[in-house]
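This is the structure, below, for whatever I ask next.
With one protein chain withheld, the remaining protein chains of the complex are depicted in position.
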Amino acid sequence: MTASGEDGPAGSTVEREAQENTPLPPDNVERDAMITKHLGLAQQLARRFLHRGEPLDDLVQVASVALVKSADRFDPERGVDFAAFATRTIIGELKRHFRDKGWAVRASRRVQELYLELGHATSTLTQQLGRNPTVAELSAATGADEEAVIEAIEAGKGYRAASIDASESEDDPISARLGHLERGFDIAEDRYLLDPALATLPMRDQSILRMRFVEGLTQSEIATAIGVSQMHVSRLLTSSLEKLRRQMGPEPAQ
Amino acid sequence: MTDPDTLGVGDRVGLVFPARGDLVVLARLVASVISARAGFDIEELEDLRLAVGELCLLALQGSDARHGDLQLEFTVSADALDISCTLVGAAPALQPITEDGDEALQLSEQILAALVDEHGRHQDDSSVRAWLRKRRRGPLA
Partner (left out) sequence: MEQEFHIAERLDRGVPVISVGGEIDVATAPQLRESLHLAITPEQSSVVVDLLNVTFLDSTALGVLVGALKRCREFGGELHVVVNDARIVKIFEITGLTKVFPIVDSLTAVGAS
């Protein structure tokens, strides 16, 4: 790329050349003009690192400082093209910025915030739209780009929030699971098996199961009726069913 | 003319990688982006991630084929996304390598049946191919 040799770590090349260059006086008009002329380059290089989650302003600042450093160290008599020289310096500084430990902490905090935002946006949009949102809709709602949203889903942070907030609906995992057993109530054989098992359970468990499967109340209705939270009803149902299942004995092989 | 950030009718994406279990994740990652761009919602995206993984497993047939490749093709049509996974360059496995191999294959079929609209598997002497079709419920995003 330039006459000055191989691409070592940008730092070492720059330092070597800095020792050999005559620094230009700070108020040199030519130097200022060179910096101004290459601000666009600094911006472009900063943009290349956008996908790592740092705000553009911070990156542009790092790139601009690196550009000024390049101008200070540049010696036109070495026959090196300034743009190429500055590019190496700027990229080196940008990479160094990401190696800084502070970035890892900021990035991790930013990622957690995004997960929270996505969770809220998912449940809000689900309610508003009456269906699950698309990645494009989540991206528009949170300002995060498509890749970030997909990464959040890959990391298991997408849909999960919606399912917790949607616990009022009959589609929540526990209800759906109980639905399988509900269908069992309809099959004559199962009912025969079920009644004696049901009778062996403590009264509280029998009541909860009866409210849910015979009277057909939703978890929230049961919660209101017995004065506890809906999450608690969910847990009670789960444990009652567990007891019932144990009474019924092991399932035949599938 | 398709909008940027969406995939439109006739758009095709291909992916090839060595037929190893630890690389099936590549298929899932690609499926995520394609599903998002083809206008599926986030739950369908998750379904397709799981489904494409199962396609790969059906093609691998429980064998960690050391010499073959898995070839995936994603095709967007007006009302659906078609995905196929073909094991090429390796003899299709005769024996599942795991004890629970048979059961796992049964589970793959069940999972596909539940998550996508159509699916199938075809095997001959030189290749195994599994495919799925998922219909889009909403309009293109």
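The chains carry the letters A and B, assigned in the order they are written, with residues numbered from 1 in each.
Please note the rule applied: a residue touches a chain if its C-beta (ideal position, glycine included) is under 8 Å from a C-beta of that chain, and two chains touch if they have at least 3 such contacts.
All figures in this text were calculated on a predicted structure; none of them were measured in a lab.
Student: Check the options B:Val13, B:Val33 or B:Leu50 and report the residue that touches the missing chain.
Tutor: B:Leu50
Student: Contacts of chain B with the missing chain: which residues?
Tutor: Touching the chain left out of view, chain B contributes residues 21-22, 24-25, 28-29, 46, 49-50, 53-54, 56-57, 60, 98-101, 103-105, 107-108, 110-111, 114-115.
Student: Which chain A residues touch the hidden chain?
Tutor: 151, 154-156, 159-160, 162-164, 172-174, 176-177, 180-181, 234-235, 238-239, 242, 245, 250-251, 254
Heads up, the rule we're going with is that only the chains that are shown with their structure count from here on.
Student: Per the centroid of Cα atoms for each chain, what is the distance between chain A and chain B, given in Å?
Tutor: Comparing mean C-alpha positions, chain B is 25 Å from chain A.
Student: Of all residues in chain B, which touch chain A in the complex?
Tutor: 5-6, 28-29, 32-33, 36-37, 39-46, 138, 141
Student: In the complex of these two chains, what residues of chain A are touching chain B?
Tutor: For this pair, the touching residues of chain A are 122, 131-138, 146-147, 149-150, 153-154, 158-159.
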